[in-house]
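The complex appears here without one of its protein chains, the remainder shown in place.
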Amino acid sequence: MVSNKRTVPLLVIHLSMALLKRLRNLRSEENTGFGTNSNSTGGRFINRDGKPNVIKKGLGILNRYSWYHTMLGMKRSRFLLLLLIIYICINLFFAGIYYLIGIDHLAGVNTGSPWKNFAEVFFFSAQTFTTVGYGRISPIGFAASTVSTFEAFIGLLSFAIATGLFYGRFSRPQSFLRFSNHALIAPYKDGTAFMFRLAPYKNNNLTEVEAKVTMAVTTEENGKQTDRFYNLKLEIAKIEGLALSWTLVHSIAEDSPFAGMSKEDIASTDIEVMVFIKAFDDVFSNTVVSRTSYINKEIIWGGKFRMMYRANEDKSKTILNLDQLNDYDPVQLPAPATIPA
Amino acid sequence: MVSNKRTVPLLVIHLSMALLKRLRNLRSEENTGFGTNSNSTGGRFINRDGKPNVIKKGLGILNRYSWYHTMLGMKRSRFLLLLLIIYICINLFFAGIYYLIGIDHLAGVNTGSPWKNFAEVFFFSAQTFTTVGYGRISPIGFAASTVSTFEAFIGLLSFAIATGLFYGRFSRPQSFLRFSNHALIAPYKDGTAFMFRLAPYKNNNLTEVEAKVTMAVTTEENGKQTDRFYNLKLEIAKIEGLALSWTLVHSIAEDSPFAGMSKEDIASTDIEVMVFIKAFDDVFSNTVVSRTSYINKEIIWGGKFRMMYRANEDKSKTILNLDQLNDYDPVQLPAPATIPA
Amino acid sequence: MVSNKRTVPLLVIHLSMALLKRLRNLRSEENTGFGTNSNSTGGRFINRDGKPNVIKKGLGILNRYSWYHTMLGMKRSRFLLLLLIIYICINLFFAGIYYLIGIDHLAGVNTGSPWKNFAEVFFFSAQTFTTVGYGRISPIGFAASTVSTFEAFIGLLSFAIATGLFYGRFSRPQSFLRFSNHALIAPYKDGTAFMFRLAPYKNNNLTEVEAKVTMAVTTEENGKQTDRFYNLKLEIAKIEGLALSWTLVHSIAEDSPFAGMSKEDIASTDIEVMVFIKAFDDVFSNTVVSRTSYINKEIIWGGKFRMMYRANEDKSKTILNLDQLNDYDPVQLPAPATIPA
Partner (left out) sequence: MVSNKRTVPLLVIHLSMALLKRLRNLRSEENTGFGTNSNSTGGRFINRDGKPNVIKKGLGILNRYSWYHTMLGMKRSRFLLLLLIIYICINLFFAGIYYLIGIDHLAGVNTGSPWKNFAEVFFFSAQTFTTVGYGRISPIGFAASTVSTFEAFIGLLSFAIATGLFYGRFSRPQSFLRFSNHALIAPYKDGTAFMFRLAPYKNNNLTEVEAKVTMAVTTEENGKQTDRFYNLKLEIAKIEGLALSWTLVHSIAEDSPFAGMSKEDIASTDIEVMVFIKAFDDVFSNTVVSRTSYINKEIIWGGKFRMMYRANEDKSKTILNLDQLNDYDPVQLPAPATIPA
C-alpha cells in the first residue's frame, strides 16, 4: 500500500508551464482536512481501502486505540482466534490460583502427577468459567469457593462482552461496494472523460447514493511544493438506487484539472483522485460510506468499461456479473488540445 | 413475481406516434441507477415486495451474500428451524468426537448398545454445549475434558451470535407499511389522476413521511429500445405524520407521462411505476424506507378508493380499517384528450 | 384520555361569522396526514402522551401489533411480570411433558405424592431451562434426555430474546422531555402570545432542538364540518442546546389563527394545538422526537410562566427546578380587537 509518490519530488516540473499556470488559476478546495503544505504530508492521502494514510503518535497505545473499533475492524479468523486465546489464558490464570490454594480444596479431583493435577484444575476452571459446572469436581472450603464464585462472575461478564462484540461486528453498517481497480480516461461525447465504476456485491440494498470526487495535485509555487485539491464535477453525482453497477463520469471539460493533460503528464504528475460514496442501506436502515482513491499509476489512458449486466434468458430478470467489474477495452484517444501558455 | 414485460417486445409500438414523440420530449430522469438500455435489463425493475429484480453472479456465494442480511431477512419459522438444525448438527459433531475418544472417558454413562452409547454422548454433548452440565455424565481424562472445554466455549459463542441475530432481527427498523394491490386511474378535480394508497398496519408511529414516485416506460428510439424514467409529480409528497391511510395522488396534467394515454395504451405499454417511501419511526428513532412498484397490469382504469377510516361511536377516536385498503368503487372515465401528432 | 371534543358537534357555530371567514382565508396546511373530513375522524388527533388517537382494525392482532414495539413501550413492572409469567408457563409446560414421560426417567427424584412428584419435575425443568443443571435430578433414557436437550436449547434462545428486549428497552432513544400541563395565553410585547414550555428532566443532553406547532380547528363550510390545520409561527423555533427549560412563544399577530379570539371563543371552539419536538441526543447519538397536544380545555386565558431556573448560591452553577414546570401567575388580558366582518 506504500506509494512512492514523493520519492521523486521533482515530478511536478514535468508539467508544462501552461498546465501549471492553469492549475493555479482553477478554483481549488480548502476544506478537505488535509492541509496544503506538501512537505508536511507523505505518500497518498487515502489508501485504496479507504483508510487515511496517517500514523498517530504521542499517546499511549491504550489511549490511541479504541479497542472496540479495533475488534470490529479485525478479520473474522483473527477475531475468533483472539477470543480463544483469551479464553485459554483466563483459565490458565484461574487454574494457577486453584493449584496454589491446593487441590485438596476441590472435591472429586482425580489426583496424580503434578501435570495431571494441573489439568484437572484447568478443566474445573473452564467448567466454572463457562458455567457448565458438571459438579464431578466442586470447590470445598472458603478459598476455592470464593475464587470460583468470582470466576463464574467473570465468565458471565466476558460472555456479555463477547455477545456485544459479535453483535457489533455483524450489525456494523457497511456499504459492501467494490470499486474497479483502475480509473479510465475514456472517450465521452465529443471528448474524453475520467471514469471509474463500482458495484454492490452483496444482498444489501443501497438507495440515495451520492458520490463526491476530489483530485489532489502537488504543484510548485514560488519554489515551494503545495497540495491543491480540485472538486471533480460528475455527470451524475447522485442516483436513487444502486441495484446494478454505476460508472462515475467526470467529463474532461474546460474547467477540469485534467484538461490539457497528456498520457505522459498524468503518468509523471503527483495526482491522487479521492472518492467518497455515501448511501442509505435498507437492511441496516443506516447511512453507510465508502472511500477509495486512485493515484496516477492507477489511471489508464484510453479504455472503455464493458457492460457488466444483461437480461437473463427469458428476459424476466437482470443479471449483474460482479467478476466483470474491472473489464475494459483499450481504445485509442486523440492527444489533448494544447493549452496556450 | 416474474413479469413477462419483455416477452412481448413489440408492445411499445402500440403507442401512437404522437404519444411516443411526447414521451421523448418530456423531461426524463437519468439518476435512477437502472441505466437506459432496455436490452441489458430484463423484467420489472423492482418487485412488488420492494427488492430489485436483479441476480448477482460472478462471485462465490460467501462473498456475494452478507449472511447477516440473509439471516435478518429470513422468515421467522425458517430462521428458528435453521437454528435448531445447527444445534443438532453441532451436537452430532461433538458426539462423534466423544464417541471416537471412547465412552470410557465419560464417567457415569449408562453403557449399552452402540446406538444407546451414541445417544448418551449426544446428550452429554448437548448438556455441555448449552452449559447445563447436570454432571451425571462428566468427562474424565485429558482428551474428553479438552473437547468438552472447547465445546462449552463454542456453545457460549454460538449463543452470543444467536443473541445478536435475535436482537438484529427484531430491532431492524421496518416501516410496516402496506400498499394497495392496485393503482387507480381515478377522477380528480376536472380531470383524472393516478392514485394508490398505503397504510401503516402496526403500532408504530411514522412521522415526516416522504414519497417519491418514478415511472419507467420503454420507448423505441431509432429502432433501439430505451428505458426512460419520469418523475411523477405528487399533489402532496410529504406529510408530517402517518396515523391514518394516505392516498398518493399524481394529477394527470399536461406534464404527466400519462397524459393522452387511453386504457388500451396503458394496458399495452411497458410501464412500471416505482414507489419509494421514506419516514421516521418514533419507536426505533430511525429512518425507515419502503418500496414497491406497479406495472401496467396492476393499474386499474376507472376506480375510486373507498374511505377506510371513520369516527367510532361516541366520536372520541378514529378507527382505521386495514382490511379496506384495497377497496375501491369502479367509475366511468372519459376518454383522454388526443394529443396532436 | 378520551376527549369529548365532538360530542357537542355544534360548538363551532359559537364563533362569529367574522372569525370563521378569517379562518377560512388563512393559509392552512394539507400535509398533516390527518385529512380534513371532520366526520371521518373522532376526538383529538394526538393524545397528551403523543400517541395518535387512532384504533386500527381489520387485521388479526398478530399482524396489527409489532410485538417488539409493544414490549418496548410497556411499563417496566408489567414487562418484568410478563417475563416471569412466561418463565413459569414454559416450565409448567415442560414439567407436564416430563411428568407424562414418567418420573422414573429422571434419576434422583425424591418421589412422593403426585403433587410432590410434579413439583420435582417442575424444578428439574427450571434447572434445565436456566441451564443451572445441579444434577441431583438428571434425565435417563431417550425420551427425557431428548426433551431436556430441547428445553435447554429453548432456554438459551429465550434468554437471547430477553437480552435483546432488555437492550432494546433501555437503549431506545427517548427525549425525556416534560411539557407544561397547560398552554397559556400570555402578555407578550405589546399584545399577547400563545405559550407553553418544556424541560428536559433527565441527565441527557439535547442539541439542535426544533419545534413545530400546528393548530387544528373544526370549521363549518357550506354546512359541512371540515378540519383545518394552521402552522403556528414561533418566535424561536430552533435552539442549539436544551440545558434549561424552553418556553415556546407563538405571538398572536395578524396572521395567527388565534387573532381576534376571546376567552369564550377558545373555550367553545374545537381547537387542538399539536406539538412536535425533534432533537439530537448526545448519549444515544440519535435523533429523538416528542409529541403532545393541547385542546381548548388545556389552554389558559391570562397567565405567565414563572422563571424555573436560578443561579446557585455561589453563582457557579445554574439550578433548574423541574417541579416548577407548571407554575404560572394569572394575569389580566385585554379583550382582543374585534375582527371586522
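As written, the chain order gives the labels A, B and C, with residue 1 at the start of each chain.
Note that in this section a contact is a pair of C-beta atoms (placed from the backbone, for glycine too) under 8 Å apart; a residue touches a chain by one contact, two chains touch by 3 or more.
None of the values given here were measured: they were computed from a predicted structure.
S.K.: Of C:L26, C:M74, C:I97 or C:V132, which one is in contact with the hidden chain?
M.R.: Result: among the candidates, C:V132 touches the missing chain.
S.K.: Kindly state which of the options C:M17, C:I55, C:C89 or C:L322 is in contact with the chain not pictured.
M.R.: Going through C:M17, C:I55, C:C89 or C:L322 one by one, C:L322 is the residue touching the chain not shown.
S.K.: Tell me which residue among C:L59, C:L242, C:I277 or C:I300 touches the hidden chain in the full complex.
M.R.: Per the contact definition at the top, the residue touching the missing chain is C:L242.
S.K.: So which of A:L26, A:L156, A:A237 or A:V331 would be touching the chain we can't see?
M.R.: Touching the chain that is not displayed is residue A:L156.
S.K.: Just the residue numbers, please: which parts of chain C touch the chain that's not shown?
M.R.: Looking at chain C, the ones touching the missing chain are residues 80, 83-84, 87, 91, 110, 119, 122-123, 126-127, 130-136, 159, 162-163, 166-167, 170-171, 174, 176, 201-205, 207, 209, 236, 238-244, 246, 280, 282-283, 285-286, 307, 309-312, 314-324.
S.K.: What does the interface between chain B and the hidden chain look like in terms of residue numbers?
M.R.: Touching the chain left out of view, chain B contributes residues 131, 133-135, 163.
S.K.: Residues on chain A that touch the omitted chain in the whole complex?
M.R.: Residues 2-7, 30-35, 37, 39-43, 45, 51-59, 63-66, 68-70, 72-73, 107, 127-128, 131-135, 137-140, 142, 145-146, 148-149, 152-153, 155-157, 159-161, 163-164, 167-168, 172-173, 212, 214, 276, 284, 286-289 of chain A touch the chain that is not shown.
One rule holds in what follows: only the chains that are shown with their structure count from here on.
S.K.: Among all chains, which one's averaged Cα position is nearest the averaged Cα position of every protein chain shown?
M.R.: B
S.K.: Sort the other chains by how far their Cα centres are from that of chain C and give me the top one.
M.R.: Comparing chain centres, A lies farthest from chain C.
S.K.: What is the size of the turn, to the nearest 5°, that moves the C-alpha atoms of chain B onto the matching ones in chain C?
M.R.: It is a rotation of 90 degrees, to the nearest 5.
S.K.: Can you work out the whole-Å distance between the CA centroids of chain B and chain C?
M.R.: Computed value for the inter-centroid distance: 29 Å.
S.K.: Please report how many Å separate the Cα centroid of chain A from that of chain C, as a whole number.
M.R.: Each chain reduced to its C-alpha mean, chain A and chain C end up 41 Å apart.
S.K.: Which positions in chain B touch two or more other chains at once?
M.R.: 127, 131-135, 159, 163, 167, 286
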